[in-house]
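Excluded from the complex is one protein chain; the other protein chains are retained at their positions.
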Amino acid sequence: MRTLSTSLAALLAIGAAGAASAQTTATSGPFPVTGNVPALCAAGTNGSGSGSFDLGVLVNTSTGLLRNDLAAPPKVLTGAFCSSASTITVNATPLLSVNNVAAAPSGFSRTVNFTATAAGWTATAATFTTGAASNPGAVQTRGTAFTGDITVSIGAFSTGGGNALRLVADPAYLGSVTVTLAVVS
Amino acid sequence: MKARIALAALVIAAPAGMASAQGPLEGRVAVDGSVAGRCVLGPPSQSAVPLGTLTNTSGPRTGRLATIAAQAINFPGSYCNFAGTRISVSANAMVAADATAPQPGFARAVNFTSTVSNWAAANAVVTTAASAGGATPAAQGPGGTHPAPKLADLTLTLNNFAVPSDLLLVSGGYAGAVTITLGPATP
Partner (left out) sequence: MRAYLTIAALALPLIAGAAHAQTVTGTVSIDGSVANRCALSINSQTISLGEMSLAATGKLDTSKVDGQNRTLVGFCNGSAAAMRVEAQPLLNITSPGAPPSGFDNRVDYTATANANSVNATDSSVVAGAGTAATVGQFSGNILVTLSASSSPTSGLLVAGTYQGQVLVTLNPVP
């Protein structure tokens, strides 16, 4: 018995051999990493020992008038900084007799004026003169963040009311100098 | 007298091309399909890394970089369905929005290290190396290659935050970025 051979072509499909089709890549991000640095100033520390300008005896003991050679070494504030633009302000109160609070009698004064200077922060040092009608130079501006030493000094002493007045006696005359750093808002 | 005998020859023609058998006979339906190579990163557990205030506001390190805890973003259910894949990380250091060159003693960049773990034997690790002035903030690099398809939960960790020379930081907003990629090791 003979069987007829098939003349049909076998339909054998073979799938694409070898590597998988295009391989995809996954990307996630960018993830923002954010933070902020506040604008602030730190005053630094006084590297010059005591926090007082000690002037000693204020008057010429012969004349009773203000000495003309009063001097005290400047103080240096180290490690001060502002993380943004800032202003430096110097403020001062005159030396006043602590124990003679009433107005001095005629011919006398209880006040010693001076000029305080804060230098090193700005191009123009900030200065404040006690007893002056105005002190436009007391506030100076720095346009950038800064860190550096601030030298604070006092000088240009004068007797409140005139150098011809004598100072009332008091072992304690007290004034102050304040230096302030502030961010520009 | 002749007897007529009529014989009809009976012939059935067989149709052409038919497979035929008296025993079992087999037909075949071949089935083929394919699966394309694909990598997928799972949905990130957060969309950004906000660090808040970067500097100390009091104490001896006022104005300098504070201690910042490690940050993590998770990508659960990440996978590649083919072998020979790797993670790559691209990072940009945090740089101040103010582009002014900083004064001596100040920096305007915060560097950090980005690590993606749990994919290959060698993690993908990249550390930015921006200068104090904010130059060269970008860094990138690949991790090891994994030799088989893989399904895993991935973690991106940011840590080792540092300011060049530990300088004071200028004020303002800071921004950097991290991007991760999962794909064939040899594109």
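In this document, chain identifiers A and B correspond to the written order of the chains, with residue numbering beginning at 1 in each.
As a working rule, a contact is a pair of C-beta atoms (placed from the backbone, for glycine too) under 8 Å apart; a residue touches a chain by one contact, two chains touch by 3 or more.
Please read all numbers here as calculations on a predicted model, not as lab measurements.
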Where the missing chain touches chain B, by residue: 1, 3, 5, 7, 9-12, 14-15, 17-38, 40, 79, 81-83, 148-151
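Keep this in mind: only the chains that are shown with their structure count from here on.
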For chain A paired with chain B, centre-to-centre distance based on mean C-alpha positions, whole Å: 47
For the chain B and chain A complex, residues of the former touching the latter: 14, 16-21, 28, 30, 32-41, 44, 46-55, 57, 62-63, 71, 73, 75, 78, 82, 90, 92, 94, 96, 100, 102-106, 110, 112, 156, 158, 168-184, 187
Contacting residues of chain A [partner chain B, same complex]: 3-4, 6-8, 12-16, 20-40, 42, 81, 83-84, 144-148, 183
